[in-house]
Structure formats: structure tokens, C-alpha cells
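All protein chains but one are shown in place.
In this document, chain identifiers A and B correspond to the written order of the chains, with residue numbering beginning at 1 in each.
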Amino acid sequence: MIDIDWRQVFSQIALYFGAGLIAVVCGFPLLWMVLTSVRPDRDILSPAPKFWSFEYHWEHYRNLYNLTDFHIYFFNSITIAGTATLLTILVATLAAYGITRFRFGGRETIAGGMLFTYMFAPILIIVPFYILMRSAGLVNSKLGLVFAYTTFSLPFSMWLLRAFFQSIPIDLEEAAMTDGASRVKAVALVIVPLALPGVIAVSIFTFIVAWNDYLFARVLINDNELKTLPIGMDDLYNATVTDWGMMMAGGVVITIPALVFFILVQRYLIAGWGAGAVKG
Amino acid sequence: MAAIELRNLSKHFGDVPAVRGIDLAIEDGEFIVLVGPSGCGKTTTLRMIAGLESVSSGSISFDEEEVNRLPPRGRDIAMVFQSYALYPHMTVFANMAFGLRLSGVERAQIRERVRAAAELLNISELLRRRPRELSGGQRQRVAMGRAIVRQPRAFLFDEPLSNLDANLRAQMRVEIKRLHSQLRTTVVYVTHDQVEAMTLADRIVVMRDGVIVQSGPPEEVYRRPVDRFVAGFIGAPKMNFLPARLVAENGALSLQVGEDGQAEIRLPSSDALAGKIGEEVEIGLRPEHLAMQTSGEGIEPGRSFPFPVEVVEPLGAETLVFTTISGAEVVARCDPGLHPRPGDRFTAVVDTAQLHLIDPENGRVLAR
Partner (left out) sequence: MAAVLPGQVLAIPVRRRARPNRPRRLPESTWGYLLILPAVLLVLGLILYPVVYSGWLSLHNKHAYLPIETFVGFGNFASMFGDGEFWRSIKLGAIYGIGSVGLQILVGVSAALLLNETFIGRTFIRGVALFPYMVPTVVVVILMKWILNDAYGVLPYLLKSIGIGEDILWLDTGHVMLTVILISTWTFFPFVVIGTLARLQTIDPELYAAAKVDGAGVVRRFIHVTLPQLRNVLFVVILLRFMFMFTKFDVIWLLNGSSGVGYYTRTLPIYTYIKTFGQLQVGAGAAMSMFMFLMLVCFAMIYFRVFRRDEGL
């Protein structure tokens, strides 16, 4: 007789059931979005949703491009998020390096202060921020948004990079310097390559903050030509009778860059966010 | 290659002094070992020579030229770190070539030099690997290779062998010595291991609390320590220290050992010790300067004391025997042929010429 450990079997079944449930709950809405975006309207607008229908077309994507300014919004979002990401990497790397490698008064206070501002929500400061930007002439400009996103992702980015820099032994940098490198070269050739996972995690974080933001763009941008994807999409949704196929096509287009980025660097991201989530 | 001179060199971290005004002239091609317990300032001194640590006061010069304010790259030195500090993202070849690349050496020459260094260190077959694929000993070799390819003015070693096991350490000691005799580059080597200091150095510099206590060739430091600290630090097993009283009878000097003065050791008369007669002193005696005999017969008086064996440590070529005299542990090297066993009552014959007298007040070794 074969001895079956029923508890073992049961727990295995429960495990795979749970895993399946997670996959369905997290994955199905996205799958449904993709399906809706490629289906003809008569399939979309059917009282009983069709699960097994294999008629696909790209009509909604074509409409999105031809009938709306979606491509303008897309371009705006890419340039703004890209610039904010580069700027954040630069500023946060300098700051995190300065804080980990140089002794100076008040550096712990500064690090703590950064962590504190990480908890700030944009809604807290949106009014004075708007007034500030208005007096600087940065309302209705991409630069204003770049500043907003850079500043808001800085605290977390610095915190994360600081942890990465701390994990790189100072010996390596000193070895490079005794090998004849200037400090700048030592950092560029030895430290930055080793902190790359951290830099990538920070860049993804910033990119997503900028890519997803609604409030700053809503308040700072009026011109249609300058709208980013989130407000463009929101306005599109509110403007007309909803064309669900086209809205879902838009959703897919907005989600893909974030998701692709995410899948490419998932490994670094989880390591980084894990550290950030526990400690930050 | 360079002669290095430290003049009244000091370093403070905030209010904490790490190095307190040391003077040291290192000759071109000399192998200097800085040795001392942790926190004695030896590593700080090395890092100041490297330019990794700024100088609080005093000066460092290479070939008469002051380098205090030069960054490391301006000093043309190579350093081997305790952690090896190999660049994890580069191959062994790239690690070794890094310094040459930075100084703009041509590709062909880089390749030639890295190959030569690799051959010298027996790591030619590792050149394509990355540091994480290497064993501790191999990493150590790569770290040395990275230093020697550049033919710097000086090699600086910061406890390079402390992460290796005992076997490898002994092997690498020999190899470092061989390299030095081939390359004849100035070496400043920091260690807390007195065996390394003894075996490698042309000159040992013993440091303590940020100052140099003694500097000289290994033999001299071993035979003529200036104080109790050096005497105890250099040599293994450690020197024995016994409390005693210096007495004079009819102009003849002798030492009374033990609480009741049951053992007496005669000393040749000495004017230098005249002022210490009747006072407590400490005897410093190396384990090899106590000869074990199974009986006290045939020994002239005033040269020995009883040695009841308490603990025995056979090491193969020799056996260490331990006892306690007036509360002080005493160890002696013993011929394994005597088959010592705990409980044996040996007689220890003292080599009085090698005996040191230490002033218990200040720890200085007294002149005789």
C-alpha cells in the first residue's frame, strides 16, 4: 500500500490554488483590457461578455492615433518622464555619494529629513507649489513638471542609492585611487558600475512617478499641446460618449512602457524596493 | 622606487589622536614592516603614505619631495588591501591592467606587463576569470599582481595575508619575500602578526598608541627589545615575565625569584644596575632560554629554578611545557626526547646572558 500524506497533498493543492488566484486577480484585468482593445465594438458591447471570441482588429488603435491627440500626449509624457529621470539620477547619485563618502556636520539630519519628505503627498503642497511655479513662469511648461517629478522622487531615490553606496566597500574606491585614478574616475569606473542596480531601480521609480502622475499635470497644464498621458486620457474619457475599445487601447499604450521597463529590470527593482520598503 | 621619509607625522580624527608625531626614514628598496596591536596607528600611517588619509601635521616626502597634499594618484604607489579590493565587475586581466590603463600605457605594453606579472605569480590561467570565481589565495595573488604590474615607487601592504588560512599565509610570505628580492621596490607592510614582521622585514617598526616604540632589524628587535611591550609582542610563544627582587651580596648581584625567594639567579656585576638594588624588578626570559633538565644534579648554583610541569603542549619538533611561578605563567621549549608529562619535576636552567631586566615602574628594559 502506498502511504499518502494527505496533509501534504492538501497543502500543495491549496498552494497552487492560491498562486492561481493571485495570477487571475492581478493578471485578468490587464488581459481583459488588452482583449477589449482589439475586439470589434459589437463584441465589446454585448450584454454577455465574450470570453472565447477570436475576431481581432486594430481599429481602436488606429482611431486613437487618427482621431485624438494621443500621440502628442505620449510624446510629452516620454520627454517629461525621461528628463525627470535623468535629472533625478544625476542629483540623487551626487547627493547619495556625498552623504555616504564624506564626513560633514548634519549629514544624518539631512538623511533623516529626506526620509521625512518621502512621506509627503503632493496634495499637501499643490497650492503653494502652483503659486510658486506661476511666479517663476513655469505654469504650462514641461520644465515645471520636470521639477515637480524630480523633487518628489528625490527623497526616496536618495535613500535607496544611499543604501547601495553603503554596501560598496570603500576599499574598492581607494584601490582605484591608489591605482592612479582621480576620485571622479574612481567613481565613474568602479563605483557607478557596481551601484548600477540601484541606479536602475531609482530610474524606474522616478519614471513611473512621472509617467503616472495626475495631480501636478492637472494643476500645472492647461494647453492641450502640453498635456501628459494621464490628463489627456482623463479628458478624453470625460469628453465624449465613451468609446470603450479606444479607451482600452489607450490604456494598453500607456501601460506598456511602464510594464516593459518593469519586466526588464524586475530583479533590481524588487531588491531595491525590498530594501526601501523595509527600511524606508 | 623611492625613499620615504616621515617627519613628525600626526593624525587626529576629530579630537582623537591616531598617530602622534612619528619620525621614520625608509630607504629606497627597503622592506619595512609596521607592526603593533590594533588601534596602534599603523594602518593610519600607511594610509597617510598612500594619500588616502590627510595629514594633520608633520610631513611625508618621497625622495626629498613633500607629497602631503598630493592625491594618491600623484604619488605613484600601489597598495594591496586586506580585503584585496578587487573590482568585482572586471576580469582578473582588467583588474591588473586598470592602473596601467589609467596612466595611458599602450595596449601592447599593458598586455605584456600583465602577462609577465601573472606568470610571476602563477595566475596566468586565471586572467579571464572574475574575482568571485577565485579562491581566497587566488584573490590575494591577483591583488599583488595588480600592484606589481605598475612598477610603482613603493608597495603598500595593509594586512594582506590576514584573510588567508595558516598554510597559505606561510606560502605567501615566502612569495612576497621572493618578489621583493626580484623587484627591489620599497615596501611598507602593515601587520599585527609578529611572525610576518619577523620573517619579511628588513626593518621592523613596532608601534603602540600612535607612536613608534622601537625600530630595527628583526634580530635586534627580538634580542634587544626596548621595553616590556615590545618584548612581549615580538616572539611566539611569548616572553615569560617573572616578578623578582634584585639583591646584592658581597658585591655579587643576584635575583630572588618567587614569593619566598626560593630560587636565586646570579648576575654578573653591573654598575648600571647599582641604583636598583633592593628593588622589585621583572625578569623577561624567552622560552628558548630556559633549558629543561630532569634533575638538578650537576648544575652550578644560581643558574636554575625548579620547574614542576603543569601542562604539556607537544608541537612535534619541540614540546612546550608550562608551569606557574609566583602567579606568573612560565613557558619553556623542551626537547621532546625528555618525554615531559604533567607532574614531572624538571629543573629550568637559565641562560643568564639572554635575560632581560624590566623596570616595573615604566616597563623599560634596564641596561646591564
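Brief remarks follow.
As a convention for this text, a contact is a pair of C-beta atoms (placed from the backbone, for glycine too) under 8 Å apart; a residue touches a chain by one contact, two chains touch by 3 or more.
Predicted model only: the values in this text are computed from it and were never measured.
Although one chain is omitted from the display, it touches the following shown chains in the full assembly: A, B. Note on the undisplayed chain: of the listed residues B:Lys11, B:Arg47 or B:Arg113, the one touching it is B:Arg113. The chain omitted from view is touched by exactly one of A:Ile4, A:Ala121 or A:Ala239, namely A:Ala121. Residue-level contact of chain A with the missing chain is found at 15-16, 18-19, 22-23, 25-27, 29-30, 32-33, 36, 44-49, 91-92, 94-95, 97-99, 101-105, 107, 110, 112-117, 119-129, 131-132, 147-148, 150-152, 154-155, 158, 208, 211-212, 214-215, 219, 229-231, 233-234, 237-238, 244, 247-248, 250-251, 254-255, 258-259, 262-263, 266, 270, 273-275, 277-279. Panel shows chain B; residues 54, 69-71, 73-74, 100, 103-105, 109, 112-113, 115-117, 119-120, 148-151, 182-183 of it touch the chain omitted from the view.
Keep in mind that, in the parts below, only the chains that are shown with their structure count from here on.
Centre-to-centre spacing of chain A and chain B amounts to 57 Å, using the average Cα coordinate of each chain. On the chain B side of its complex with chain A, the touching residues are 50-52, 71-73, 76-79, 81-83, 85-89, 98-99, 102-103, 146, 150, 156.
Residues 169, 171-172, 174-183, 185, 189-190, 193-194 of chain A are the ones that touch chain B when the two sit in their complex.
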